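A single structure is presented below for examination.
One protein chain omitted, others in place.
Order as written gives the chain letters A and B; numbering starts at 1 within each chain.
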Amino acid sequence: MMIKKIIDEIKSLSVGYYILAVIAAAGMSVAAYRLYAGLGATTNLSKAFPWGIWISFDLSTVAFSGGAFTLAALVYVFHLHDLHPAVRPTVLAGLIGYSSVLLILFMDLGRWDRFYHFLIYPNLNSALFEVSWCIMLYSTILVYELSPALLENSRWSGLIKVVEKWTIPMVIAGVTLSTLHQSSLGTLFVVMSPRVHPLWYSMLLPVFFLISSLAAGLAMVVGGATLSYWIFKRTLPENIVAELGWFIPWILGVYLVLKLGELEITDELHLLFTSGVYSALFITELIIGVVIPIVLFSIKRLRHSRVASLVGALFVLGGVVLNRFNTSWFTIKPVAGQTYAPSWMEVAILIGVAATAVLAYSLIAHYFPLFEETVRVKRQSKVRRELAHTGD
Amino acid sequence: MSSTTITRREFLKIAGASLGALAVGQMLPIKVAEAARRAGMLDINGNGYIPTMCEMCVWRCGVRAKVKDGRVVKLEGNPEHPHSLGHLCARGQSGLMNTYDPDRVLTPLIRVGQRGEGKFREASWEEALDLAASKMQEIKDKYGPEAMVFSSTHNLSQVQFENLLNAYGSPNYGTQRSLCFNAMIVANQMTYGLEEPFRNYDGLKYLILTGRNLMEAISTSETSILSHAIDKGLKVVYIDPRFTKTAAKATDWCAIRPGTDLAFHLALLNVIISEDRYNHDFVEKYTVGFDQLAAEVENYTPEWAAPITDIKADVIRRIAREFSDAAPYAMAHNGWRTSNFENSFQTQRAIACLNALVGNWGIHLLPAAAEGAGLGAPPQPPYPRASAMRLDGVPWKYPLVPFKLGVFQELRDAIIAEQPYKAHGWFIARQNPVQSLPDRNKTLAAMSKMDFIAVVDIFLNDTAWFADVVLPEASYLERYDPLNVVGDLAFIRQPVIQPQGEAKSALWIYKELGKRLGLEDYFQYIDEEDYLRQQLAPLGMTLEEVRQKGYARLSGGSDEVEFTWNTPSGKVELFSGTLDNAGFNALPTWEEPPRPSAGKFYLLTGKVGRHTQFGTQNNQLLRKYQDEPRLWMNPVSAKALGLQDNDLVKVTSAVGEVNIQLWVTQAIRSDCVYLTPGYGHLSKGLTTGYGVGASDSVLHVTFTDPISGSQALTQTFVSVTAA
Partner (left out) sequence: MSETTSNENDYGFLIDASRCIDCRACLVACSVQNETPMETTRIWIKETGVTGQFPDLERYSAPYHCMHCEDPSCLSACTVGALQKGENGIVTYDQDRCIGCRYCMYACPFQVPNYEWKQQLPLIVKCDMCISRLGEGESEPACAATCPTDAIIFGRKSEMLAEAHRRIEENPGKYIDHVYGEHENGGTATFYVSPAPFEDLGFPSAGEMSPAYSNRLVTHGTPTVAGAVAVGLSSIYLTIKHHEEAMEALKNGSTHEADNAADEETQVAAQEAA
């Protein structure tokens, strides 16, 4: 009976799910093979390029998932309760993003059988150690933040109260952890100074990574609102999106000033024009991810347009992706003519993980009250509104 | 390629596999660990060091083998051995993998398919030895003992190999010598009455190396000593058409035209004599024929030599002056393989004369200790007289070539020609003539003439691939060999691990074969240890002492250098009456070597540091990145031919062709190409080595110097085209 019910349920799902499931299964089979056969047999990684597309993917995905902590901070810490409806979808996106990152990191570990070693063998000097812990703890917090949605219609719904009681401290811990690992991902490259191109290398890399993840986080919320409006016919109040967009030029402005300022101070500004392909990559990255969005989001009319703000958000995200790929792959100093391009298996695993992520998101969205406004909107005070509008 | 490469885990596994040996015949397998423990070399757990000797090449460095749990885990250079001075070269370090190579032949093999098909079945020693002995007996009975050819390359059990062939009664014996150093040995004999003097570098100030590529064709101690001497300021003139790693360390590199080393040395003699720069004292007291030499070299001025050699006259003159200024602390190295042209014998003679003129005898050239002097040997009856002519033309075609050296390539050609008679069987031990003789196709043709071929080796080398019976020898880390004398010390090679599989020492194999051939009386030793005890008997040392110490000290041996030589005159013969009587030039005389016609190149060969000849290419520890050998060519020539680096090219000589990738490099004259020997294996029994590179032996044309019987490899000319 039960089984039949499940089968019927599966049959009722639309074809998109099937396609996703097939891609995901294919990718996961390759992943299983990768775990069995080892890195050399499945990837194009080498001594000269020990990290590849997976790490670049992880860096980008973590930055995107910054949406979750940015939003949580805005809603819970800064009391922008109007944004509350976006919390669940964004937190879920974050959780799934981080899960993908964890999955890919697992793929990337030569000794995946010892993944837990970072729990028992600390190296407090290691940025990667810090990142590992933060991501682990933060994922737990995301689960926590998401748990009301999961518990809501179940017989455990009584627990929601308990969960909510601790929401604020958890959010604060989560935002703190995010700040740490978003920046620590930049710190990763601090010790790699001989390999990272000077245009990207800086002692301030952690700061750059943090700031850009904030921008990416906001862009995710802004873009996500528009997308969910189109796809799920749900959205945030339009003016709130515009209000969020208002922050973007400021954040990116600080970023731009810091980046160029740092180059000026370390006397490397000339590299901007003398490094050939690297110059082009650097300038593209800044134009796409920084300059264009600054312009778009500075114009009030565009901020209030769904299409324009989506486009702006995509530019921000594109810039961040390019930045992460540049830092971790494209501009890594090659060794004696060696280059790196991912193997088909590396790509297939990524696609598989991405498909799994989308599938998981869709299914959860399908079965759980992701967009139901169930949480009490607490105090709708004028004060907060005033606060939220001070920017305009 | 990767699938056949041993990984870290497999490395341990293979090194751990120690297969039990089975007793055959009288000799019991040596319980190595147990004996070593009793001798105090290993501790109670079977860990410790055992002194022995390397045999990855003929230099035989002293080794301390580290043993752990009955496995050999590391080889160290023995600081007490004058050939290693505590170091080992790459090949010596890789010796472990020679022993633990997964391609080792560990049981006797009998051919089942067509010859050369590589199909064998495993057999017991009884069966394999019975088969070999019956075939050899059959040939002897039917065609006489001379129908059986024996060949082997210099090794420690060679005395017993020679014992076998002499007892059997065959005069036909092929060794590597005519492929290697006949020119040097015969020239030394004609000049000094000895084979090869010992070279002393202490205090040496000036050295001329003629194609002696000591930094790549490594003899650990000599390489090491040379390196330190250079550091202390030794001036080195290096003569080679190729910029080798020795050239890179030399003070002067002369990119000589191949085959004209004689002209260069004659010009040195000319300057030293005409400018009165020679050691009068030595020349007067200890040499004969100075005046004739002076007259002969009168016209060989540097200006005469310059266009021949492509070395500038003033450079030659400067070298002659520097060389004689440094005298007597100057030496012209006689090299081993300075036998690249038919005139190389004369080059060697000129080198010998040059040393005499600066009077470095007793300082840098010393008489070498006689092999085996002072050691005992098992008793044996006299050998039967071999009445048949030798197939290799000694002495009827090569009157001055010593019996011991022979002319191997001529022997092979006689097999094909079936002249003066037909040979029917070939017994080959520790040698790879399919690769080491010039013109591989000819060698294969000679083998195809045989009714029976037996090979003693540790791998299915290219020669064993064509054998009817393969007799697996224990590797040098698994067996005893007769003692090896260096100076006044006799060093021991002893097993450091138990032989794997069924492998047996050569001493055992020859004795067992002899027994089956009814030659038991020639092999009067019970086993290997008994053989060594008989060798040690006159010294009053026990085998146990020697095993522990690694060597025995021979009595006698005065430090005084003799100033008489084993020549007819008792002096150093600048003019050689022997040569004169035989109708050859009694003085080093210019002989114009052939030159390649337009568009052709001299084909150079020469060793590389990480390999020995044709026998180590399967060693996984010696194979690494970018090891595929390529054909060296100067950019000028490459450009003229429209070829580029890494192009696949076809190299064609008068006798064969190979395809190989090109390496365009400044490091070679534009009229030469160079190919590393030892690749292009035919045997699929070499899973690491097979399929790599091409064989230069396919290309080499067989030329023989009529005086010394040396082959002349650089006399092969090739054309190169895009493949």
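Going forward, contacts are C-beta pairs under 8 Å (C-beta built on N, C-alpha and C of every residue); 3 or more make two chains touch, one makes a residue touch a chain.
This one's a predicted model, so the numbers in the text were calculated from it and none came from an experiment.
Asker: Touching the absent chain in the whole complex: find that residue among A:102, A:136, A:172 or A:272.
Answerer: If we include the chain that is not displayed, A:172 is the one touching it.
Asker: Please identify which residue in A:77, A:159 or A:265 touches the non-displayed chain.
Answerer: Answer from the full complex: A:77 touches the omitted chain.
Asker: For the full complex, which residue in A:188, A:220, A:357 or A:370 touches the chain that was left out?
Answerer: Residue touching the chain left out of view: A:188.
Asker: In the full complex, which of B:479, B:623 or B:700 touches the chain missing from this view?
Answerer: The single option touching the absent chain is B:623.
Asker: Since one chain isn't shown, list which residues of subunit B touch it in the complete complex.
Answerer: Per the touch rule, subunit B residues meeting the hidden chain are 2, 5-9, 11-12, 15, 73-77, 86-90, 92-94, 96-97, 215-216, 218, 220, 223-224, 227-228, 231, 243, 245, 247-249, 253, 255, 609-610, 620-624, 634, 665-667, 669-670.
Asker: Contact with the hidden chain only, please: which subunit A residues?
Answerer: Answer for subunit A: residues 36-41, 45-48, 50-51, 73, 76-79, 108-115, 117-118, 121-130, 132, 166, 168-170, 172-173, 175-176, 179-180, 183-184, 187-188, 190-195, 203, 206, 332, 335-336, 379, 381-384, 387 touch the chain left out.
Rule of thumb we're sticking to: only the chains that are shown with their structure count from here on.
Asker: With chain centres taken as the means of their Cα atoms, state the distance from subunit A to subunit B in Å.
Answerer: Averaging C-alpha atoms per chain gives centres 68 Å apart.
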